[in-house]
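All protein chains of the complex are present and in place, except for one that has been dropped.
Chains: A and B, in written order; residue numbering restarts at 1 for each.
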Amino acid sequence: MLETALKGSKKYWILIGVLFGLHGIGVTAFLYQLNKGLTVTGMSRDVSWGLYIAQFTFLVGVAASAVMVVLPYYLHNVKEFGKITILGEFLAVAAVNMCLMFILVDLGKPMRMLNVILHPTPNSILFWDMVVLNGYLFLNIIIGWVVLSAERKQVEPPKWVKPLIYLSIPWAVSIHTVTAFLYAGLPGRHFWLTAIMAARFLASAFAAGPALLILLCLIVRRVSKFDPGKEAIQKVANIVIYALIISIFFVLLEIFTAFYSQIPGHMHGFVYTFVGLNGYGNLVPWTWASAVMAVVATLMLLCPPLRKNETTLAISCLLVFFSLWIEKGITLVITGFIPNPFDTITEYVPTLPEVAITVGIWATGFLILTILYKIAVSVKEEIAS
Amino acid sequence: MYNKGLVITGIVIFVVFFTSPFLIGLVKSGPPPEPELSPKAKLAKQCVEAKEYMVESHMQMLNDWRNEAIREGKRIYVATDGKEYTVSLQNTCMDCHSNKSKFCDQCHNYAEVNPYCWECHIEPKEKL
Partner (left out) sequence: MERSRRSFLKILGISTLGLGTLSAVDLLAKAEMGKAEYSPNPKGMTGKRWALVVDVKKLDEETTQKAIEACHLIHNVPDYGDEEEIKWIWTDKYEHVFPGQEHAYLAEEIEEKPFLLLCNHCSNPPCVRVCPTQATWQRGDGIVMMDQHRCIGCRYCMAACPFGARSFNWKDPRTTYFKDKEPPNPKYPTRTKGVVEKCNLCAERLAVGEMPACVEAVKDSKAIVFGDLEDPHSEARELLHERFAIRRRPELGTSPNVYYIV
């Protein structure tokens, strides 16, 4: 099937070229970082994780969200999703790839990465994250590829793939749970030390991921002859709004606990992100942008005419995606380090090389996504004709 | 066979590309250099173990040394001949082999290996 990715319109090749160019910029910046060390980033002794780990965290959610189309289709026989499960799975593949790349560039000694396998350490959540992420990657590659191949030959997919599909459902939940555990189990980081962290992660993931999937479906319909189907998109939109409301609800729960209990450590993080703490407030505009976008998107999605109209739906989905990208891809991780263990504040601003590497990885992910979607769409078009 | 010409050219390019390190090595390399002993090393006559073993396995031994010293807290090496040595690259090995450039580097350069020991461990000062 790979050959279908080698034949495409001029626009397709321009897109590939642009993404490849950005990938190149990212690689160049990464080589620079390898040479100089992570000093080229904005991270510091106090804020020791930054944009990279935050992007990783957000993208684990995008990856996990594939389950939101797979589960209804395979467990509840929601026929509309039959056409788009492959889009969900391939999105997961691209997202997990980005996750792995973001971890790689965050390591101080990336060439020693395999020490995690050479000296397996089950008490480390990071070890389990490596296990579940790689497992999820392979599950989705195999499932997506096998099912699509069968579809192309217009036969039933082989029986052995069914158990893998069922396995991929809890596995999707596991990747984001384990990622939440990275944060939720650390003593002294009050902003992260919350039992509903995994639940929050899943809720925001099931809003952001499917929102992106809707946008991708709309793009696919526009640039190809394959139509994911209006009903499927509407059903995904329902998932987005439910998940978004639950996600906002969870954040409000956190805020209640912090501010009703009035325990300083629990309040500091929220104070820092929403209004600034002791005169430091780099994240305040981001936090409010995220909050406003989430509220506007909720209202828009709750309003049936706006949800059914695909233009306003697309706008809502963009708002959801960027709102949650800010929440998980910026504020949540950085605020965990503020204030530091000495109750003082060091702020964090990413540097140019750091941003270049981040953009490069996003571009690489979208390059993978473009190629996989091209294959999927070509197969769908082939069957239709 | 389809596209015979293309396929064969492809294979040739592949083979040449992947064997290029060996090919370049064949052209570039002369006879292997002999490690030079410092006066102190010459005087000692034997390293912690037999010369053949050291030539073949010093990297493995250094790996064991660092694990035993740092991780197991066992900082004394009782050699096969019963002699005891302090387990330390920087303070034991290099104390004797103080001529790093002639003893370590020229061979490592020849073999194109680049051990990262010296990113942390301080090399002995050599009289030039």
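Brief remarks on what is shown
To be clear about the criterion, contacts are C-beta pairs under 8 Å (C-beta built on N, C-alpha and C of every residue); 3 or more make two chains touch, one makes a residue touch a chain.
Everything quoted here is computed from the prediction, not taken from an experiment.
Interchain touches from the omitted chain, evaluated on the whole complex, reach A, B.
Annotation: of B:Val15, B:Ala44, B:Ala79 or B:Ala111, B:Ala79 touches the absent chain (contact as defined above). If you put the hidden chain back, the residue from B:Glu36, B:Glu49 or B:Asp105 that touches it is B:Glu49. Where chain B meets the missing chain, the touching residues are 49, 53, 57, 60, 64, 66, 68, 70-80, 87, 90-91, 116, 119-122. Mapped onto chain A, the interface with the missing chain covers residues 36-39, 41, 43-46, 48-49, 103, 106-110, 112-113, 115-116, 118-119, 121, 123-127, 130, 182-183, 185-189, 264-265, 336-337, 340-344, 346.
FYI, only the chains that are shown with their structure count from here on.
Mean C-alpha position of chain A lies 44 Å from that of chain B.
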